[in-house]
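Removed from the display is one protein chain of the complex; every other protein chain stays in position.
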Amino acid sequence: MSFGTDAKGVYAIATTPFLPDGTLDAPSIDRLTDFYQDSGVTGMTILGIMGEAPKLEPAESRAVIRQVVGRSRVPVVVGVSAPGFAAMRSLARDAMDMGAAGVMIAPTPALRTDEQIVQYFAQAVEAVGTDVPWVLQDYPLTLTVVMSASVVAKIISDHPSCVMLKHEDWPGLEKISKLRAMQKAGELRPISILCGNGGMFLDFEPERGADGAMTGYGFPDMLVELVNLFAAGKRDEAHDLFDAHLPLIRYEQQLGVGLAVRKHVLMRRGVITSDAQRKPGSVLSATARAEVDYLLRRLARHDPRAPV
Amino acid sequence: MSFGTDAKGVYAIATTPFLPDGTLDAPSIDRLTDFYQDSGVTGMTILGIMGEAPKLEPAESRAVIRQVVGRSRVPVVVGVSAPGFAAMRSLARDAMDMGAAGVMIAPTPALRTDEQIVQYFAQAVEAVGTDVPWVLQDYPLTLTVVMSASVVAKIISDHPSCVMLKHEDWPGLEKISKLRAMQKAGELRPISILCGNGGMFLDFEPERGADGAMTGYGFPDMLVELVNLFAAGKRDEAHDLFDAHLPLIRYEQQLGVGLAVRKHVLMRRGVITSDAQRKPGSVLSATARAEVDYLLRRLARHDPRAPV
Amino acid sequence: MSFGTDAKGVYAIATTPFLPDGTLDAPSIDRLTDFYQDSGVTGMTILGIMGEAPKLEPAESRAVIRQVVGRSRVPVVVGVSAPGFAAMRSLARDAMDMGAAGVMIAPTPALRTDEQIVQYFAQAVEAVGTDVPWVLQDYPLTLTVVMSASVVAKIISDHPSCVMLKHEDWPGLEKISKLRAMQKAGELRPISILCGNGGMFLDFEPERGADGAMTGYGFPDMLVELVNLFAAGKRDEAHDLFDAHLPLIRYEQQLGVGLAVRKHVLMRRGVITSDAQRKPGSVLSATARAEVDYLLRRLARHDPRAPV
Partner (left out) sequence: MSFGTDAKGVYAIATTPFLPDGTLDAPSIDRLTDFYQDSGVTGMTILGIMGEAPKLEPAESRAVIRQVVGRSRVPVVVGVSAPGFAAMRSLARDAMDMGAAGVMIAPTPALRTDEQIVQYFAQAVEAVGTDVPWVLQDYPLTLTVVMSASVVAKIISDHPSCVMLKHEDWPGLEKISKLRAMQKAGELRPISILCGNGGMFLDFEPERGADGAMTGYGFPDMLVELVNLFAAGKRDEAHDLFDAHLPLIRYEQQLGVGLAVRKHVLMRRGVITSDAQRKPGSVLSATARAEVDYLLRRLARHDPRAPV
């Protein structure tokens, strides 16, 4: 199970558990780490956008990395996106020193032209060091930076240390096909592609060429099963499983409120103690919570993993 | 069946059918109008964002209005959003003269502050005339204008001619609840709320207080059935129906490519002759078309309306 | 005096004169046309962003074109940017039929990647016809579309009918230098570059390689004199003239309020009857008007053209 261009399966985007008073919840971090691995994930990604990274003090970020890396038996990737390269570099170096497998870098929102985007990643790679394996995050909906397939390919070609694409463009199925076609045509070296967007298109992404998923949906065990079904060529069974989860996946994939749903589900499943977020955070209204619980009850008819 | 603050049910967002050479397809417009009504819709909305309105010459827009209004037995709402008030006014007046029930107005993308938004709609209402009933379109994902519930309420309060909210904020369930709570508290007059976003949350919107849907999903007959199930208090049956359609609803709700999916489904259902779009238009790749057809086959197991 | 890749001098961005009641002011359009030509401009551009084009009905746009083209002895360029290609095509064809020298096209605000921008102009050229000479407008501050020098070069290379760049990137001096360097290196064919941004950098743009200005500052006669001074190698005199006008140029270059300043100055100079704008329009407060008049009095000490 290595973190490289041949990585496959599911990388769990980890939430960061807090207690209701806002302090880091170390026991829940341990349980969450174990839970992801018991679910069969091939990797973990911490301190990403859904990990409330900007709400942590620098010392807290390091504590989370140390704890997760120390406990995990699968590669741990650390999100190091930052408004400046100084913070990005120091977090990346610290993470690697503590045993992280690599880092994840997203473009800074102000970028517009292809040249600006390409140059930004050149500077980012220089900042973190060319020896640090990294994941390129392509997430236009939140980051407002749109990367064409050719720009993604250029960045991959420019930087041998880029080993993976976290693909969450929307719509994005054609982009996966384009990148894979470039590789078939010998225009692009191999790279791992794991998909995000909460899993919203994971019923088609593997057939388009994705190696799996990197997302934080509250049922990573189902994501693993789904990717395995596709690997085994069991298309209809995969869709049956996916369709049972889609109402909840869709509900969780709402901007802003999504993290609250995710934490609620993880709490309902007994993994984390509290669904608290640090400010500014979204909160589920009583009605929304009841809606999620209703979706869980409906899911339980098809999937015994759903808590009732 | 009137177009007013008590409007309920489903208003179909109509696509505009073209032949492969780009000319308007009048026979398909007739069939589409009939199809929507046979589906049980309570209204139709033409020349909206998904109606390729900006690709029509002024004379063509008028021709489409005349044809649909002349054939429809339900109220027809005409989208009149435009970069300037002159075009908005002339299209609105022409539409009303031809027998339209009202118009739909979206905010222009440059608006930012609450004041700017409120003022824009004041000028728009002055432009189209205070006697023209209109629908307020709230669609931040595409229009980049974010309206808080209080701004929506202010616009409604300022303009008695505003009879309906086309709600497609995302996430948006709480916004419906807030507006309905304002009405219960006597702070806001009654208004019809119909939901868009391709129906992605129509399994919860009616319980939040929505009066129905205004969207263009390729199965308006299913939307009508769904809204009726909720009206009859049959929650579980409603969810069963919704869940069967969700994989396709989700696929169709992709920005850009969605219209191609929608037209493909309407063509597969025999309603329109061609799925052609005028430029710039999205095109389904062979793989994407096969994916949609696969979803239709899966849907057919639950819903005989799906073409196989 | 031809409109082609060798165009030089000053193209006046014309305002559209209205009477206080909002009707088009035909006598002022004639006076304005004469004024620009008496000022020594080599061309005129009508129905641009500062020409309130979206506030005109289609028939009014045609009337303005007919009147200006009929009276002008210099080439007239018509802005045809529109939310859809149908309106763009019909306005372009009508304008050319009436004797316009060419059209101006700006990118639509939603464009992000290099590929999207390049493709948009390919579709626009197909829409207006490959026989219509056109000006590429590069104005990121208002349009939010950022075009790198290489994208501008690609568009120019793709379309022989593109004869001119209206350069108003900000900052933009290096972009002019880059494009001219590409031409020196034989990588780009000749093209005329006229600069906008209200003239804010016209004290350096000619030395960077610009052929002149395309802007609507209230003193086109000064812009002509300035470009001539640079052509004659009189650098210091050019800067002296520019510096005397800069306080007013800067005041006029404010987004939104700028057009009100411009119309006020043209009215003060006796060219147009009223400084009225159609809604939504900016209005000068009494204080702002007094500030502009103070700047005009200060300018009059250096330039007798300033009205006192």
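As written, the chain order gives the labels A, B and C, with residue 1 at the start of each chain.
By definition in this document, a residue touches a chain if its C-beta (ideal position, glycine included) is under 8 Å from a C-beta of that chain, and two chains touch if they have at least 3 such contacts.
The structure displayed is predicted, hence computed values, not measured ones.
Shown chains touched by the hidden chain across the complete assembly: A, B, C. Within the set B:V151, B:M164, B:L194 or B:V265, the residue that contacts the chain not displayed is B:V151.
The chain that is not drawn here is touched, among residues C:A63, C:M98, C:A122 or C:L246, by C:L246. Listed here are the subunit B residues that touch the chain not shown: 112-116, 146-148, 150-151.
Taking the complete complex into account, residues 170-171, 173-174, 177, 200, 203-204, 208, 239, 242-243, 246-247, 250, 254-257, 285, 287-288, 291, 298 of subunit C touch the chain not shown.
Summarising the interface, subunit A meets the missing chain with residues 52-58, 60, 82-87, 90, 109, 119-120, 123, 126-127, 278-280.
Just so we're on the same page, only the chains that are shown with their structure count from here on.
Distance between Cα centroids is largest for the pairing of subunit C with A.
Look at where the CA atoms of subunit A average out and do the same for subunit B: the two points lie 33 Å apart. A separation of 39 Å divides the Cα centre of subunit B from that of subunit C. Rounded to a whole number, the gap between the C-alpha centres of subunit A and subunit C is 47 angstrom.
Residue positions of subunit A touching 2 or more other chains: there are none.
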